[in-house]
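Every protein chain of the complex appears in place save one, which is left out.
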């Protein structure tokens, strides 16, 4: 038993920290905050030049074969630096999926530009009528010779407005049971018939609705078998679960402590001396450590060759619910000024905690709601009978 | 809109308070604590002499026609005094039920001695296999001429060992749907074939398992129609919901404040000056006031001629869950000595809070679990579709 | 015990409810962001007579008690109305109560009718000559607050919604100079502190009413969504993971409503428990409003996170109003202090005056 993340991890951590210190400017952070587009092409290409976009991959696929401890350090440092990496995350999920189940042609065409940081892929699973019930998608794809004609609508197609491709879960056979009639396509976003409309969110981030009217896609863009979309989805979800595991709460606590050291009460005493402030620090630190450990456990299972299904759900459930609770509690401790946001002069911690309060609300939803995670844990982890 | 409980209520409150000050001795309290039998015959008969066992009833039935405010004051004062009135509660539920759906003979035979405080009735609904799913009882009652032969087992037959009667929910027709084949009987506990075995509980209270082997009961003890037991149960449950609405949390806070005024920390300062102690007082007081108001609302609905189904469930849900949380939190504030019980010298608040921690665990179970209450509120109050 | 509203109370609630339903739509609430003030809506409330309800009849008011006012604050909160009803009502009650307030009350009654003036209470004593983050401070023509030993009223031109520091709930808060404009000392010394505390308690009760309205509406939105939204072939409200949590919220919403009403009633009855109940009502309504909005938002799934849906409007205001007075722990300590000054049993939940 060894909790060390390993020497290689620590070496790489320092390198990553230096990289972000150099490339992640306040200007980038500000632009991200103002536009809500959590991606920066310059930074992304710089990561590509470093070879870090898929650093864990085999050398033959353009990777650096970095071990789990290094990858954990990479994502931790990116989160701690507040790097805008939503595009990196979605794109790598699909790159991984293509690498495992894509055609050789797809691999050749897609993977090199992805790794160079020139191409982003957005996720098109959710539809207005389907959320937790992912398999109930209605988007139709109908075969027409060598092509497929796609009609329908997707929501929460985050970064579609910056991406070159979108991966679409479509219904190709409406006659069979809902999981059996799905097919996945990787669709270039510059095809005729595609429309992208922004959706603005509580956290300030922009996402999109995307509309597809008679979009003609060549069969070579099909990923996996016809009507085998649910299997592809299973592969993609595996990568989704292992990639996430944020450090936003650590950053949150750091900013809170910074604030408490500087702020003073009506009598001029540092607020760091106040009992509720200190209790909040202790509570948050405990949650953060448990979040860290549950994430490490999921990563360790993956690194040991396992599929961290239950472990991933536990990590995600704990982290996201505690992130919400912590942000809310920290505001309660700060008091009336806590509601000031980053645009207001003198906002505590430059509005970071207020933003976290808003932003954290999405954590218990995307990538599977907390209810979905609890269901997975109950059924697969605890072997409880199926939910009614 | 008027939150006064009314002058009559306050007058009666004083009278009741004086009664308990006179009749409820420390000796009684101690015996109750030691035996776990939450009933005292002498006190019960004294209540009967006062005419208070069914004080709200019409004069013609031996009542005093006291209004809702007086009854609320009665139960509040009884709870605040720590009076052992489990027997009063179960017996009155059945007395009320008999008054509404019993035969004239049953009324004549049962009600006068009940009101004199000479007779107790225990509740025999639950069985080992049936808890929240009350209607799934298996106890059989088979007709044999003018008699019924009863076989089966009941659990949680509290006070059976002190009672003259038990009300039994039995299955008289196993062929029909589970709610349709039930019949209710009022059974004298001195009949041959009945065995009573104690069950000791976490709260220190004693309850019983009761066993019935070939018990022959005359048909005149049947309450309501043959196979109409579920309707009788509905009537009985209505009375159950309106009677309860404890003040145990108020007593708990009083005892906690008393303790905090007297106890000192390592430096000799009164613990009442400690921040966590004061925060706990404020939190508890808020919960207590909301508990009080939700109970008053249910009583008001009942007093206005309504059936406080949703209101009763909300009152019960809030009160019982907060009682648990409060007892646990107060212990956390007290510290290491909080675990000492009433038998230990120097136990904080004479062990009252430690006992409340144990005792409060049953509140979210009896009279319908919190889950049952939430289901009622969701379906009937919020009109949400049936739970799956 | 009678939990029904009086006839007059019901009639005014109906009138206000009709106005709000028609005028204060979610679009209107959005349009008032980020300044948080809609002058036309405020004018409407003035014309309905509710803005000045707490004034004496001789001044054109209705001599409304705190309960009457709080019962109006509830639907005003339910609609997230961008108009300073709570703030103005708090100050008018104060002016009616202190001798030195009479002349100001006369004058305000006039400008209320003519110009839809706004009054407000600075919730925290001035620090270095500034009242910080005063609710409705951006639009208030009259600001009352505690400055050292004096309870002062400042008749001064408001800085306008352009001065509002960007904030979570689009509240029209603003800092106000404690020495600006025409300054009247209403009370001094202990009398000032007593009057200020009483005004704060009024504000707490009215705000508890406002937050109860918010909580109730947020719950209704959640219930409606859970009833109509289907996943796995059934409405999501049929899942216990959803329905049981909404049942908890509904219980707390009922509790919050009863508690603010009891607090307001006790003020009108002149009961000493009023202070304790006001403190309890504000804290409980704050907690309930946040929980209701959070749960309801969560059950919207991804849509709850979008600005297109209304529930985020509730979510953002619940926290903002809950934090308007102070951090949470000091509020608990204030309440504990009041409870412990009282005579025990009467103050901690037996009720019945």
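Read from first to last, the chains carry the letters A, B and C; within each, the first residue is number 1.
One rule holds in what follows: a contact is a pair of C-beta atoms (placed from the backbone, for glycine too) under 8 Å apart; a residue touches a chain by one contact, two chains touch by 3 or more.
This one's a predicted model, so the numbers in the text were calculated from it and none came from an experiment.
Visitor: List the shown chains that the missing chain touches in the full complex.
Guide: Checking the complete complex, the chain left out touches A, B, C.
Visitor: Can you tell me which of B:5, B:56, B:69 or B:126 touches the chain that was removed from the display?
Guide: Only one listed residue reaches the unshown chain, and that is B:126.
Visitor: Tell me which residue among B:24, B:122, B:141 or B:155 touches the hidden chain in the full complex.
Guide: B:155
Visitor: Touching the hidden chain in the complete assembly: which of A:249, A:324 or A:360 does that?
Guide: A:249
Visitor: Please output the residues of chain B touching the missing chain, sorted low to high.
Guide: Residues of chain B in touch with the missing chain: 126, 129-133, 136, 155-156, 199-203, 207, 266, 275-276, 324, 328, 331-347, 354, 357-358, 361-362, 364-366, 369-371, 374, 387.
Visitor: Spell out, residue by residue, where the missing chain touches chain A.
Guide: 1-6, 9-10, 13, 68-69, 73, 76, 80, 247, 249-250, 253-254, 257, 272, 275, 278-279, 281-294, 296-297, 299-300, 303, 311, 314, 317-318, 371, 373-375, 377-379, 381-388
Visitor: Touching the hidden chain in the full complex, which residues of chain C are there? Just list them.
Guide: Within chain C, the residues that touch the unshown chain are 239-241, 244.
Just so we're on the same page, only the chains that are shown with their structure count from here on.
Visitor: Mind having a look at which chain is the central one, using mean CA positions?
Guide: C
Visitor: Of every pair of chains, which is linked by the largest number of C-beta contacts?
Guide: Top of the contact-pair ranking: B-C.
Visitor: So what's the Cα centroid distance for chain B and chain C, whole Å?
Guide: 39
Visitor: Averaging over Cα atoms per chain, report the distance between chain A and chain B in Å.
Guide: 52
Visitor: Using the touch rule from the top of the page, what residues of chain A touch 2 or more other chains?
Guide: Within chain A, the residues that touch at least two other chains are 275.
Visitor: Counting only residues that touch at least two other chains, what does the list for chain C look like?
Guide: As it turns out, chain C has residues touching two or more other chains at 239, 242, 329.
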